[in-house]
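Accompanying notes for the structure given below.
Note that one protein chain is taken out, while the other chains of the complex remain in position.
Right, chain A next:
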Amino acid sequence: MTVLGWLQIAIVLALVVAAAVPLGAYMARVYAGEPTLLSSLLGPVERGLYRLAGVDPSREQGALAYTLGMLAFNAAGVVLLYAILRLQGLLPYNPLGFAGVSPDLAFNTAVSFVSNTNWQAYGGETTMSLFSQMAGLTVQNFLSAATGIALAVALVRAFARSNAAGVGNFFVDMTRSVLYVLLPLAIVTALIQVGMGVPQTLTPTVTAATLEGAQQTIAMGPVATQMAIKQIGTNGGGFFNVNAAHPFENPTALSNALEIWQMLVVSTALVFAFGRLIGDRRQARALLAAIAVILIAGIAVTYWAESAGTPSLLAAGLDPAGGNMEGKEVRFGVAASSFFAAVTTGLSDGAVNSMHGSFTPIGGLMPMFLIQLGEILPGGNGSGLYGLLVMAIIAVFVAGLMVGRTPEYLGKKIEVTEVKMAILAVLILPAAILGFSAIAAVLPDALAGLGNAGPHGLSEILYAYSSAAGNNGSAFGGLSANSPWWNTTLGIAMLLGRFAYIVPMMAIAGSLAAKTRLSASSGTFPTHGLLFVGLLVGVILILGGLQFFPALALGPIAEQVQMLAGKTF
């Protein structure tokens, strides 16, 4: 690890916070329905859209109607995207003449982009037409991010309101997320990325003569527009197969910093917006502190492990200062690659600028573990905040009794309904990850896709299901996932991880909204101080992470201790 490496990390994180504070304030106004800077420009567009769709923006929905609206909207998204992918051969903007996508891959991809996972069992430049990329994938990049934000805003309203029936209007929150937050950010940053060298063109390929005189065909396309929202919307689905390791997706160290900033900024701003919407900004700072503690620890461990390299490479005479460069781009190096890996997994983004499977075992464990913690650091757009609030509910419930009152969070009593639903929600991740992994680990069809034997192979399995169920979408590398077994089960894992979590979470929102918001006193469990930060971190690690320990012990931990003992596979 170097000072310079840490400096890079610190500067980017500081820039994220610096931007997230005003953006959070702006978002709070957007979702409170107050006028903002962009209102005069976008207000007419917004109202036009409501008229077109027949939505009455002043009509509030209860939690159930809100959820049903969201489910219908997302189901329509899956069907539409599935149709686009299957019918790709018949649709326009297909200069390379790609055929329709196979049913299992189309299912997997449609679910993947609608659930904000962006797991890619295909190589973009060799599978998808420009139409599929633009009208199919990029559109869902916006909508899945907006869905997440809308849901989080609904939950926040449930806390903020007292004895309320409604939690907002899904279609309004959705529209505002796209119009006022995602589009402006995507447009501005896409232009910056073009300036940094990311292509934006409808020309599918460019041909270059290599030094040896050979002709090389290099794929291109409307990359910048998809890159911007892929990061802003914590989607992570790349235009190219190797994602942000590709020079056209992520040309320089500076663009790399921008991409990290992009993926963090909306989710972080949403935490600040939460503080304003509930009228207590200290609460937001506490959540952010908990996020920072775990995320920075994750970055540190990854960075440390990658800097340390592996004993066998050192024994082979490699410069120890270089660290483990396998699977990393030279223009990024160990620091920026480790930083990117921890952030993209703590965040449910899933873009990668290096191959996590090539990390040292501990360096690869960290991204996997960050996903398993529930994608709440600060997590996907919206999904991170609501996931974090569910963990906070559990933390308050476990320890809140210790102040001698029945537990309450943000003035709302945490009772049977909330606990039941919170537990249902947090059950999804271990059930999907460990359940599917245990089956895949003994199923020949599944094992056929593995790229490695031994504990590393097990890590590939665990990582794939973690990535899918956590709606992350990053790949460990090594696994050939484009087979019916993997496409289908990973698709199911993605659906469970997204929607089987959302439904109980929204049940909590409905129950909380109807409750009286109690006033705080000096007898109330304080959820804004360092103690609560420590407690929340403890609960996330012990309740959210510890159940994966046995599985991880057989995968990356076994690999690490065996590597140290000089054993290879």
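What we mean here is this: a residue touches a chain if its C-beta (ideal position, glycine included) is under 8 Å from a C-beta of that chain, and two chains touch if they have at least 3 such contacts; residues count from 1.
Note that contacts and distances are computed from a predicted model.
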item: Name of the absent chain as recorded in UniProt (options "CoA transferase subunit B", "NAD(P) transhydrogenase subunit beta", "Peptide/nickel transport system permease protein" or "Potassium-transporting ATPase ATP-binding subunit"); value: "Potassium-transporting ATPase ATP-binding subunit"
item: Among A:A284, A:L458, A:M494 or A:A507, the residue in touch with the chain that has been omitted; value: A:L458
item: Full-complex contact with the absent chain, from A:G166, A:G233, A:G411 or A:G510; value: A:G411
item: Chain A residues touching the omitted chain (full complex); value: 162, 394, 397-407, 411, 414-416, 418-420, 423-424, 426-427, 430-431, 434-435, 437-442, 455, 457-458, 461, 516-519, 521-526, 529, 531, 534-535, 538, 542-543, 546-551, 553-554, 557-558, 561-562, 564-565, 567
